[in-house]
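Structure incoming, see below.
Left out: one protein chain. Kept in place: all the others.
Letters are used for the chains, namely A and B, taken in the order the chains are written, and counting of residues starts over at 1 for each.
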Amino acid sequence: MIDLILNQTLNGLASASSLFLVASGLSIIFGVTRIVNFAHGSLYMLGAYLAWTLVGRFGPTDALGFWGGVLLAAVLTGLIGVVIEVLILRRIYQAPELFQLLATFGVVLMLQDVALGLWGAEDKIGPRAPGFKSFVILFGNRFPTYELFLIAVGPLVLLILWLLFQKTRWGTLVRAATQDREMVGALGVNQRLLFTSVFAFGSMLAGLGGALQLPREAVTLHMDLSMISEAFVVVVVGGLGSVTGAYLAAVLIGILHAFGILIFPKITLVLVFLVMAVVLVVKPYGLMGKAPVGHQRAHGPAEPLLLPADGLTKLAGLIGLIILALAPLVAPDHILLTLTELVIFALFAASLHFMMGPGGMASFGHAAYFGLGAYGAALAVKWLGAPMEPALLLAPFLAGIAGVVFGWFCVRLSGVYLAMLTLAFAQIAWATAFQSVDLTGGDNGILGVWPSAWAVSKPAYYYLTLAVCAASIVALRLTIFSPFGYGLRAARDNPLRAEAIGLDVVRIQWVAFAVAAFCAGIAGGLFAFFKGSVFPTYMAIPRSVDALLMVLLGGVQTVSGPIIGAFAYAGLSEQLMKLTMYWRFVLGLSIVLLVVLFPRGLVGAGLALRERWRKEPEPAATLVEARP
Amino acid sequence: MTAVSPAQIASAVAASEPVLVVRDLAKSFGGVRAVDGVSFSVLPGTMLALIGPNGAGKTTCFNMLNGQLRPDGGQVLLAGRPITGMKPRNVWRMGVGRTFQITATFTSMTVRENVQMALISHAGEIWSPFGRARDRHREAADALLAQVGMAAQAERACGVLAYGDLKRVELAVALANQPKLLLMDEPTAGMAPRERIELMALTADIAAAEGIAVLFTEHDMDVVFTHSDSVIVLDRGRLIAHGTAEEVRQDPNVRAVYLGTGATSGGH
Partner (left out) sequence: MTIDRRSFLAGASAGATIIAAPSLVRAQGAGPIKVGEINSYTAQPAFLKPYRQGWELALEQINAGGGVLGRKIETIFRDDAGKPEDAVRHAGDLINAEKVDLLSGGFLSNVGLAIADFALQNRKLYVASEPLSDAVVWAKGNRYTFRLRPSTYMQAAMLVEEAAKLPAKKWAIVAPNYEYGQSAVKWFKDLLKKAKPDVEFVAEQFPALGRIDAGATVQALEASKPDAIFNVTFGGDLTNFVRQGNTRGLFEGRTVVSMLTGEPEYLDPLGAEAPVGWIVTGYPHADLKTPEHTKFYEAYKAKFGDYPRLGSIVGYDTMNSIAAALAKAGSTDTEKLVDALKGLKFSSAFGTAEYRAIDHQSTLGAFVGKTALKDGKGVMVDWSYRDGAKYLPSDAEVKLLRPAG
């Protein structure tokens, strides 16, 4: 037994190494540039692919060829990092955190297709490392020497990083920038060069992490997202910006995985995110992290004025609704299906907008509540034998309750920390659905969630959806202009002032969080009966990103933005998917361009244009509300 | 010299108990005593200025009164009831209005809505999810805005106001809960001299008319000597002087502190 424990500990340490390399790069980049680089997992993947190619070319059996290939792959990944930084990130350092996160997610999509185009979809299997092909007997078991080598790599890199940070001028600058960004500017340092070099260095670490995996596992196109979600966990648990924290957390997660397989083989995925949530609740800024100084709403302009719709825009909204209501008379079935989906996504986006816009809480895990709504409906059908109507009523409550519980923790943080925690909770929900095979069917999903007889026909279900979603969106909108909605905006605009006029900021945001979750649950329930089935992918990261894109595409600062955004985004991505095999690249590129060119979203940009045209006296601050 | 007649002060003093009583207030940060046994009180309708050189403990003291900091020791009584260590929103509910050194308004709202927001909160309507907030307490908000001379700009966005006007909006917001005590942190910081005088005169008028006690910190000695009924002086966390503006001006300790630092006015 003790042998097993020791052996599993070693296994945990071995898998911790690559995790640490990726996470430390991520952490250093965040420390200096304050950007959470979603594309870091993609750099790790590129490192592995590059190593596969280079090692194959240099001769895999030759020690120099192998290790030369691995190191060159890391350096090349660093150079790719330079390209990304110079072309994209440099333009968005001043943008709100969420835009940065989204832009890097756009890079993830682009790199996925770049890898697909260059290396094809087949898994690549690397050679074993020369000199590390064998094993040693440890604690009565064979243990691969390469794994031992990996165990040593972690602390070695940690030591090198420490020396670099303590003994070189560059390292001193990186440390200084991590502590106080303004100070570096004051020191007369070339900030651009520093940022670029830091990003290149972090990318190189990720590339090295990927290259070192070559003898260990097959190189696949899925490496990026599976690594990035683990690396996020490590960085957040360790403390954003702390390299030592990243090492501790990587070891913790690695060992947790190894023992999870022994003790809880069926909940290994949940376990990791559960630990992350616990750490964040006890130490919100991670094991070794410090509370950000003046980080809260540090950048981004003041929130512009929000006014209710004027007569013209109300009329436009009414006309839009009438057109939607008349659509079944002329539209063929497949158009109706698309419309049904769009209407559901409009509510999903509107619910996210409620907490993100007026609430100022950017969620990177809103799909959790959409998915929980869908699961609420499906579980009611599967386990309670409920027909559609009560199942639809029940659905939002599962999402709402999750919103109450998760929200309680989330609203205590802000900015990127809040976004990370929402992501963690979404991953918990996803992993629970994925691994609770007995309850949810796991990856098989729950099938046979079909509407009642009266709603089976496509127009009938479309009308049901339109009625529920339009009513919910109108209710959300009324709430935004109600006293509660004003309180929510007050809490966002200026939490100190809000507290000073008697508002319980945390509680207001908590309620808003739960309301947003509840409404996402309504959308999820409708979606479940629309599709007839429910799967864990409903809660996966890409769906959360979908919602964010809809909101941002439309513009956060307008109430009608998310609705327009939902129609624009869902329509666009569906067409893209049909048009080209490389739709991810096009979508990723659009995201990046959107963030760089239209930080106020489509509706925001349109309104700005209208204002300029009208030559209003206060162009920057007045946003007249429009709504369909 | 003051905008309020001595007779008014005299009557207020005679008529009532102090609104704010502070006893032995203390706070340390990492072993450094930022505020050390400070006691004072403020009478209704009067303006008390809290002054002292940089690092004297003014802000710490202030933040213990408004609830942002929890004191290590001592007591804060508002109209005889303890508010020591209460959260800012509860301090406000007890009847304390407040303005910030750097103006704090809700930029996504109009001037009127800012005041309405405070009125809605005061009326306990914040959890109401229906009905338009813009239609609530409109008259009361306009009355408050008229009081501070901002009625004409009620429809404008707070984000585009001149700085002095913002300060007036803040004042209107601070008055929305009919406070017994008004806490003003550096109320005239960043304002032109003429605006300073106007704002403080306005404050003093309102305080006197409504019987509100005002405690303010201030760097500008002209403002202090013109608009305060009495002055307390902090130095290194301790209260070193307490009296009328004239008394404090003559106080040798105060002179030592201020002349020593060479700052007698406008030190921000």
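Operating definition for what follows: a residue touches a chain if its C-beta (ideal position, glycine included) is under 8 Å from a C-beta of that chain, and two chains touch if they have at least 3 such contacts.
Just so we're clear, the structure is a prediction, and the values are computed from it rather than from any experiment.
List the displayed chains that the omitted chain touches in the full complex.
Taking every chain of the complex into account, the missing one touches A.
With respect to the chain omitted from the figure, which of A:F135, A:F165 or A:W408 is a touching residue?
A:F135
In the whole complex, not just what's shown, which of A:W52, A:F143, A:F273 or A:F425 touches the removed chain?
Touches the omitted chain: A:F143.
Applying the definition given at the start, please give the residues of chain A touching the unseen chain.
4, 7-8, 11-12, 14-15, 116, 120-123, 125, 128, 133-135, 141-144, 146-147, 216-218, 220-222, 226, 257-258, 261-262, 265-266, 268-269, 332-334, 337, 434-435, 437, 442-445, 447-448, 450, 531-533, 535, 537-538, 581
We take it that only the chains that are shown with their structure count from here on.
If you average the CA atoms of chain A and of chain B, how far apart do the two points sit, in angstrom?
Those two chain centres are 44 Å apart.
Under the definition above, what is the set of chain B residues touching chain A in their complex?
Residue positions touching the partner: 66, 68, 87-90, 92-93, 98, 100, 104-110, 113, 116-118, 120-122, 125-134, 136, 156-157, 159-160, 173, 176-177.
So in the complex, which bits of chain A are touching chain B?
Per the stated touch rule, the residues are 302-306, 308, 478-479, 481-487, 489-490, 492-494, 496-504, 508, 511, 557, 618, 620-622.
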